[in-house]
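A protein chain is absent from this complex, but the other protein chains hold their places.
Note that the chains are named A, B, C and D in the order they appear, and that numbering of residues resets to 1 at the start of each chain.
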Amino acid sequence: MKKSHTLALYADMDEAANALRELKSSGMSGFRMEDVVVKSPIDHPELSELLGPRPVYIQWFTLLGVLLGPTTGLVLIASAQASFIYQVRGGRPVVPLPPDMVLTYELFILSGVLMTVLATFVAMKLPGNRSPLYNASVSEDKIGILVKADPQSIPQINEILGRHKPLEIMGDQAR
Amino acid sequence: MTMSNLDRRDFLKVLGISGAAATLAGCGHTSIESGVEEVMSYVHPQDFVVPGIGVFYASTCAQCGSGCGIMGKVREGRVLKLEGNPESGISGGKICGLGQAGVQAHYNPDRLRTPMYKGEGGLTPVSWETAHQILEQRLGPNSPLKGEEIAFLTGGVSGHQRVLLENFLETFDSTHHVTYDALSTATGRAASKAILGAEQPLWNIHKARLILSFGNDFLGSGVSPVYMARQYALFRKAPRGTLIQIEPRMTLTGGNADRWYPIKPGTEGILALGIAHDLLQHEEFSRGVPQEILDLVKNYDRDAVSDITGIGSDAVRLIAAQLWNNTPSLVIAGPSVEGHSYGFSNAAAVQLLNVILGNRGQTMEGQAEHPFPQLTPTLGSYHALADLNQKMAAGKTQALLVYGTNPVFTAPSHLPFAESLSNVPFKVAFVTHMDETAGHCDLVLPLLSALEDFGTHVAEYQPDGVEVMLQQPLMEKLYPESKGYGDILLEILKKRKPEAYAAFPDYYSYLKTAMVKAKPVFKVSDSDDHFWEDALRNGLVKWDGKPTSLEARLPALTMPKPAELTTDYPFYFVPSIRPDMRDGRHAYLPWLQESPETMTTVVWDSWVEIHPKTAEAMQIKEGDILQIQSATGSVRAKAYLFPGIQPDTVSMPLGQGHTQLGRFATGVGVNPYKILDPIFDDHTGELAMHATRVALRKTGEHQVVVKDEGPTTFQNGQKLVATLSADQAKLSKEI
Amino acid sequence: MSLSNLIQNWNSFRTRRPYEGQYDDAPYKWAMVIDLDSCIGCNACTVACYAENNLPVVGKERFGKGQAMHWIRIERYWGEGDTMTSEFPDHGAQYLPMLCQQCEAAPCEPVCPVGATHHSPDGLNTQVYNRCVGSRYCSANCPYKVRYFNWWNYPDRAWPNPLELQLNPDVTVRSKGVMEKCTFCMQRLRAGMDKAKTEGRILADGEVLTACAQACPTSAITFGNLADKKSKVARMWKNQQVDLAKDSQEKSEEGIRGYRILEELNTYPSIVYLERVRNLEA
Amino acid sequence: MNYGKRIFLWIVLFWIGSAQVFAEPFVQGGPIGSQTSDGYDALGPVVEQPIEFPHNTHAGRMQINCMYCHTYARRSNVSGIPRLDKCMGCHNLIEGVKDRPRIKKLFEYWENKQPIPWKKVHDLPDFVRFNHERHIQRFYFQEKRPVREVCGYCHGDIASMTTARRVKALSMGWCVSCHQKDHLEKAGSTVTSHGPNDCWLCHK
Partner (left out) sequence: MSHSVHSHPQLDVQVERKFIPKQKDLGADVTWAKINKDVLKSLEKPRPVFWVIFFSALALFSFGVYCEVYQYQNGMGVADLNNPQVWGLYIATFIFWIGMGHSGTLLSALLHIIHADWRKPIYRYSEAMTTFTLLTAALFVLVHMGRLWQFYYVVAYPNERWTWPNFTSPLVWDATAIGTYLTSSLLFLYMGMIPDLAICRDNARGARRALYRFLSMGWQGTDRQWANFKVAYMTMACFLMPLAVSVHSIVSTDFAVSQNPGWHVTSFPPYFVLGALYSGCSGIITLFIVLRYVFRFEAYMTQPILNKLIKMTFAIAMVWTYLDLIEYATTWYGSDEVAKADLIYRATGDYALQFWGMIFCAMVMPFTLLIRFVRHNYVVLLIISLILNVGMWLERFQIITPTFAKSHYPWTWTAGWWPSWVQWGIVAGSFGWFTMLFMLYCKIFPSVSMYEVKEMVHEQNMEEKALAAQTDVHEAGLVPEMKGGQA
């Protein structure tokens, strides 16, 4: 079943929080709290808390990066040094550990960073298209609450949202 | 390895010049190419010729008169490098830097490539046809020239070049062969002859326990430096001999001395007499010494000698004591002893020591008698040039041929050779490079380089029997318009005296015939061809002459006291001889210009050496440009502070200051020959090169001295060159 | 497989050099002895090197800027300290032929970013011209300062025609931006070693010499194969009690002349110098 | 988050796979002939020679050993172009072909005593030294491989060409790939060794 969206803009954080609280406690069918999205110019942990647990998985990617990067890096470097045209340099061992550790360390960081960035973009679903219900003011100073729900629940949701002094309520149909 | 001359020439043909040019691209040509370079092969080569592998050919080094046997590495028709020829008793497989640079003389970009004839606008290129016409017209069979009207001015020549030259003059009923050497040792040779009975005795350096050298740079610019250096190496092995060097300016040999004494220039004879004075106290030495000598020596006690020479009386005693303790010894004199108005007496006083010490037969012997005296080198002198100059100035000389010498550059300014040249109607120069003298000549003939021409050489100093050294081409001639010196002379001779010379198509056949004719003397039983091939392969033929004994004479001597320095000219002036530049004829060789002078490490320049103490007193810093003023003239040069010089002395190297000797020599440095005063040796009439006195004037200008050494000339506590006292060394245990 | 290669040869890859007996089984280890008592500072070696190795003549201006290219240079010192100890150099000058010391633990090698310089199996410090990118780190790190950089494109003008005909075809002419240094006349050694290998032997002592050793009029330079215990150079090293793999040498008695320059920097040079001897009482 | 987990898995796989690919060149060298990234073709250009020498006739039809003409290959760095008198040695005696244009040209050179200006086909960079002698000695004389194979490893099947043309990459990686292989030390022996790996062996 195709879902519909509605977006409410709030100037005040407390009002937005109240709106969320009410949405959460309304217990109505046709929408899930997971589908509620808060759009804000800055991070508002207070609001996020109300949305329920939304775990972040980036650190696992980071862990993967810092494990794979240095190990494959070290093996590659050491094998390159030990490859057929290996040469002795300055009396040092052909596979010298301290220099290799330096490079391994750099690779550790590099792969960690790259994996983190990659994971972040994946997690943030970027690059992606903006939702049609986007309002430029959420990047300025307003807080937007975007709710995805069954079309029949939308009026009820709009009502809840409208109770907390929204500046504007937009919906799919408003377009 | 038999090879006819023609085959040889074919082999020496340069192949793959394009290959060489591509080498220049160096790292530029970094990818794999196809069809860009050419690769050629010989038409009909000898079997041993393998591309990519060098073949060594023996020849003789013509860079100086030492007559070292050399080998040239030839590959793809190019001579790449010269090495010493192990067959040669002189070089023994070794070679000096000057010799190595022979290859650059050959490939020099400034070589003369065509004959030149003086026309309206100076010298202009002409064809050989024209050149031959001119030569025939002037010197051909119809030439009216006779006797001293014709003069052949050369540097030292030997071997068949000399024979041909003299034969050539003979057809004019002339013996007017003038040999000029700007660095003539005629005075010293005369003194040696007078005392020891030989102009140039053999020195058994390696047998000597002590060498006392008065300014003789036998390791650097002496009579046979490579041979001497080889002997020196033996001398330094156990039991190690001691070298004491006494001279006003430290030479390369002085730099290697165990003890070096700076002496006031011109007082060497007095020091020698002072040493003799000490020695003659002992009956052992004074036995057989004539009374005149004893009387003469009596006046030179240590203190008197010390006053005059600037060498402490303790040092005089020490030197005498060492001569006493270390026998056999060897006492030799060099240019700084000879170059005074009383140079002969000075050198004789030094040689006297050898007689007193009984070095004859021990460390000094006579050279072996040469079976072909006509091949021996002619030794130059200054007064020969002065005589010629007089004749020329008087208009007596109608034709002058110049070969292997450059008097316009090396004659001092009081001998106006260039001006006198204008009195001679016909002047021919045989050169490989345009030089100052050739620039004043009417006809300049381009010679083959020493690596392209045949020839024979006999060294002035023959250490081991007698060798006739062969010079042969290592390469096809670079410039088709150049000709061999022998070939040119032979061509004129063929016209003047066809009955004797028509049989020889070229100088090569003349040489071969002459050498083969001399075969019996060398006690070889081979066939003629075999003998000749052997000679070419070895680069020499050898005759086992035994050293002769020396007969000592002790003539009466007078030893003048040198005049004091005056306030007008408060410095002694010592022109120093660079081992690589000699009289300046090698200044066009870039390797030599770039190789740092051994004592100062200066490159590409002239400079004036001053003792740091003197410089401090005069507030002179390194690089200050000084005017060096003698009574005759002045030059400007950068100051270089040099501790190895007597403080009242300044010294300049000879050889630079060319105005016409190719791109590498022209405009580099100044020519100190031009400020030498007209002072001559009383006995021989030679120019007294060390007798000039100069004044220094600061010009206020400053330039950086280009040299290899950095701001410090000390080891600064690092163990770089460690020195071990001779009594601690265990050389006999070494390998 | 690289990993198995790595694991199999781990020990050899982890060995520090030099170690005692390193060249016992090797056919060659090139080394030199320079007798400073015989050296007269005549520059014959320098010119020989120019001739053999295609060294460019840089000219006065560039020489003055310190851009000379002599792989072997004759240094002339006046004393051990930092000033003259007497008014005159009483015991002559102190000459030192300085060339690449072919260090066993060369400071130049590990720092090259592209590995253009490394240690060859016969104990030479190599320089691969085409690999060089010109970072000059090796020269910065060389305690002897015997590496020379092509500051200019010398092939352009150092050999005006026909001087270029003299160039040795066995040696690359280096273009601008490349580091170069003494190779112990590798082209000669290479040709000799190849010939010997074809004939199934190793090179005899003295069969191949470097250009400097061959020219040296006083034979002050002895060159040879240290791995061959019977060679002159090996006997001299032994006689002078210099051990390749030690950074300080213990001498059994006074008066043994062999030493290596700046040995205390742990470079393990392949050139032993013999102290200059002077009769200091003269 | 299923999406994330899938991505996670993909990354792990990709990483391991790319490490394998990355390691490959120094493990195995990659496919021979593929190392031409420096901008030249593995197949060299057609080179026009002064005489269009028919290798296919000499080496192909006549079955003449390469080293009969390129006689220096076994004793020098360079294999060399045969000397002119070598060509003449045979062609003087072969009357049947004397009127052919190529042979006429050859005689022209010979009569003028002119070397023939051949163009180099296998021209390595100037800083590289390749020693024919060692390769011929090792593989032809010691290992007793057929001469076609020994020469052909670098020069290709010359017997099928008229004038020679470069067919192998001749790049450093290409050289190294062969040096790295184990070769029999002698014919009949089982002892193997790989080629030397000293930089200064080939770089001068």
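The rule is simple: a contact is a pair of C-beta atoms (placed from the backbone, for glycine too) under 8 Å apart; a residue touches a chain by one contact, two chains touch by 3 or more.
Model, not experiment: these values are computed from the prediction.
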Chains still shown that are in contact with the chain withheld from the display: A, B, C, D
Among C:60, C:136, C:195 or C:246, residue touching the chain not depicted: C:136
Omitted-chain contact residue, chosen from D:78, D:176 or D:201: D:176
Residues of chain C (touch criterion as defined above) contacting the omitted chain: 62, 65-68, 73, 75, 77, 96, 98, 107, 110-115, 131-137, 139-141, 143-145, 147-153, 176-179, 262, 265
Missing-chain contacts mapped onto chain B: 709-712, 714-718, 720
Interface with the unshown chain - residue positions in chain A: 37-44, 47-48, 51, 54, 56, 58-59, 62, 77, 80-81, 83-85, 89-90, 92, 96, 99-100, 102-103, 105-107, 109-110, 112-114, 116-117, 119-121, 123-131, 134, 136, 138-141, 146
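To be clear about the criterion, only the chains that are shown with their structure count from here on.
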Dominant interface by contact count, named by its two chains: B-C
Cα-centroid distance, chain A relative to chain D, in whole angstrom: 59
Interface hub residues of chain A, defined as touching at least two other chains: 75, 79, 83, 86-87
Per-residue multi-chain contacts in chain B, two or more chains: 23, 25-28, 30
Listing of all chain pairs that touch each other, if any do: A-C, A-D, B-C, B-D, C-D
Chain C partner contacts - residues on chain A that touch it in the complex: 75, 78-79, 81-83, 86-96, 99
Complex contact set, residues of chain C against chain A: 2-3, 5-6, 9-10, 12-18, 104-112, 115, 117-119, 268
Chain B-facing residues of chain D, complex: 38-40, 44-45, 47-48, 72, 75-78, 80-85, 109-110, 113-127, 165-166, 170-171
